[in-house]
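All protein chains of the complex are present and in place, except for one that has been dropped.
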Amino acid sequence: MRKIKKIKTIKDLEQLIHSQVQARKSEKKPVLTVSAGTCGQARGSLQVIKSLEKAIKEENLEDKVKIKVTGCHGFCEAEPNIIVQPQNIFYQKVQPKDAKDITSQTIINNKVIDQLLFTDLATGKKVSNEKNIPFYKKQKRIILGDNTLIDPTDMNDYLSIGGYRSLIKALSGMTQEEIIETVKQSGLRGRGGAGFPTGYKWEFARKTKGDTKYIICNADEGDPGAYMDRSLLEGNPHRVLEGMIIGAYAIGAGEGYIYVRDEYPLAVEHISLAISQAEEMGLLGKNILGTNFNFELHITKGAGAFVCGEETALIASVEGRVGEPRQRPPFPAVKGLWGKPTNINNVETWANIPLIIEKGPQGLSRIGTNGSKGTKIFSLVGKINNTGLVEVPMGISLREIIFDIGGGIPGGKDFKAVQTGGPSGGCIPKEMLDLPVDYESLTKAGSIMGSGGMIVMDENTCMVDVAKYFLNFLRDESCGKCISCREGTQRMWEIVTDITEGKGSRGDLEFLEALAKTTRDASLCGLGQTAANPVLSTIRHFRDEYEAHIKDKKCPAGVCKELIQYSIIEENCTGCLACLKVCPQEAISGELKKVHVLDQSKCIKCAACYEACNFDAIKIE
Amino acid sequence: MRLAILMQLKSNEEKMITLKINGLEVRAEEGQTILEVAKFYGLEIPTLCYNEGLSHYGGCRLCLVEIGEEPKTKLVSSCTYPAEESLVVRTDTKRVIEARKMMIELMLSVAPNSKIIQDLASKFGVKQVRFKIRNEECILCGLCVRMCAEQMDGRAIGFQNRGYKRKISTPFDIRSEECRLCGGCIYICPACQLRCQGPQADTAVCNACLTMDPTCLDFYDDLQCWMYDAGRCGTCIREKPEKSKSKKQTQKSKQKEKNA
Partner (left out) sequence: MEAEELTVKKHIKKYSNEKKALISILQDIQEEYNYLPQEALKIVSRTLGVPLIDIIGVATFYRAFSLEPRGKHLITVCLGTACHVRGGPKILEEFERKLNIEAGQTSKDGQFSLETVACLGCCAIGPVVVVDGNYHAQTTIRKVGSILKKHLKKD
């Protein structure tokens, strides 16, 4: 890692950025860019890097090729993945043993290794250039794309792609009002879920009288299934910092906090490093770049509470208290952290700011729909072939995201629903796949945009079980203050659990709807107010599934334990003993090469046999 | 406290806020909550976790009122929501009453023996508890915590855990060193105060305390009558009985039974 130079004036920073950009342009050596965010590491990127280093040393290529360790490239399904620059060759699912081939064939002989290439399922052909991979084609990676270009632990690398130029533009050529006006014109809306117009939010904080003001970056990302913010903090922390410094300047804040959830240790590490580097360079602290703008940034870790993603609960947590939301008004822009005007934005929102300042409002407003400008990063997970982070222009259809980018459902199964917005959102069925993805359309469909989690479900997902899952989550995460939320989520969970256990009765659905409605109406904060969504949206779009559980006592998807039965399909059973061996209750009996028998009375429906069978001989119905 | 407010009102004419409650134009001081203003004007809003001598909490959700104008209205707890200029407040709309009744039903399912909650049920026409009775007595209104901390300066008890596991206890569930045995918590607790003396107190909402009559809300979306505001009658918000007086009512009640 290169040393950080102390910068005292705007001109010095301009020169430094210029020299870094030039150095990058004139770099002739091929670069092996390895994706090593948290999930890349979990899949073994670090071992791949070690073996690459070894292979490079053995072939004496140390001066001829560079390894760059970056954050998440977005195509998580393909990890560990390497992009070979400058040819832009994309190698997927790289193993340590492939290192030697990469150095000898690709680096030395300039040959592409076919078996490491991605295969387009539609054409059956191999794709070598990253740009042509279907996963990336329909994306517009104006925010996340830089992850593939930089080492997040090296500040100078961020400068080499023009980083911090927007900060210079803001501090040297724009007034606070001009910056806020630019953000307003861009149409940027909060990417944390509520979608409040960011420029107006900044304006409220700016207009409130007071010498002490704060800005906060909400990196709590509590929605299960969403990890866009983690990827940004791990892979491009300086971009978030740049956005925050510009925002602090525009609003008049002297201190800021980044609230990162406890479950993201690598993100905390990278953002802490970025802050200390920025301090060292002089972009944080007193008299930034020779102006009289002072700004310091601290990190506060969460401690495992979903409700702390709510603005007022987050503020309470930063203050060292219990994360209980409070009544708004007064809004944080008027009375926030320690009673002072505070502006809170999501990580992705802050990451949009440098682009808006650099390119002007059109940088964002030319993309997207009338009401929803710019791009949104979604985490496309669940029952999907191409799992990963996708950044798409607002207005693209769900169908395009799930089938064109996501590659459809694995195992040739049928698409059933896509869940957006986390526990505050809802499930969108097949009939609505052509819905454009923007704030208003998703709300009309009974869901919300949310922070960007997009969980795809197939025919083997029980929607009643999904509702039960979210209610269980909510009843545990509720702060417990309002009886409507605390008891409401608990009681809704009890009713839905009874339904999944075959104990539902007539009138349950109507009662559930009434209870959900009251929970929504009567609760103080967003958690309680949106707790009804998972229930109401699944009842709205999958009512017949609920009724099958209640009237017929059956689970059509084959999930709810009390309503299903495991059995052995005699025609398919080869008598291999595989299921027999794994059954924890010894419920399966049989001999080698003879059809096995499953004793229902002992079966606990753990699915161990289903997993073990290679002949499709276990039936769940 | 009313006198103090009156005196201040007279001297602070410039700082007055004007808002509407149930169509009535009222004036409030900056910093007052909707509940405080309503009480000053004699408008009744039910409360449970509110106590004049303690800080407001907003946990029981009984004091909900509907603010704003169609179609953008929402329910807020009047004990915590500040009075704002030109705010439109309605205390007894259909939405408020449905929410209120559900809150009472939820409270009953947790503390079926509490006379205060039984009385609320009777008054607002909650006739059944469709949830599994838990018989825990504590509805987590927090009055005891605030009493201990604010009035008695003890801080011996407090909220612990969150969500459905939330409870009020002393540190480590043992006798607290701070507790001075003042009994303030028992005094203020709505579940502890009186036990219902009616038959089947813990399994049925008997409503022996008050009678039932047809509801005016069958005809109107909002309460129109001044009598309710003055704390009388209250017929409008109670359930319909089996027998009915007019033909129109009979048809409507039959339809309601069909839909139930």
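Letters A and B name the chains as they come in the text, with residue numbers starting at 1 for each one.
What we mean here is this: a residue touches a chain if its C-beta (ideal position, glycine included) is under 8 Å from a C-beta of that chain, and two chains touch if they have at least 3 such contacts.
Just so we're clear, the structure is a prediction, and the values are computed from it rather than from any experiment.
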Of A:453, A:488 or A:558, the residue that touches the missing chain is A:453
Full-complex touch with the removed chain, picking from A:134, A:237 or A:323, is A:323
The one residue from A:33, A:461, A:523 or A:538 touching the chain left out of view is A:461
Across A:224, A:395 or A:575, the one contacting the chain not displayed is A:224
In the full complex, chain A touches the hidden chain through residues 38-39, 41-43, 76-77, 79, 221-227, 230, 262-264, 300-306, 317-323, 379, 381-383, 387-388, 419, 422, 453, 455, 457, 461, 466, 469-470, 473, 477, 479, 582, 584, 606-608, 611-612
Note that chain B touches the absent chain at residues 155-162, 170-172, 176, 178
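Simple rule for what comes next: only the chains that are shown with their structure count from here on.
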Whole-angstrom distance, CA centroid of chain A to CA centroid of chain B, is 41
In the complex, the residues of chain A that touch chain B are 305, 307, 322, 326-327, 329-330, 474-484, 486-491, 494, 511, 514-515, 517-518, 521-524
Seen from chain B, its contact residues with chain A in the complex are 57-61, 64, 74-77, 80-82, 84, 95, 98-99, 102-103, 106-107, 109-110, 130-132, 139-140, 159, 161-166
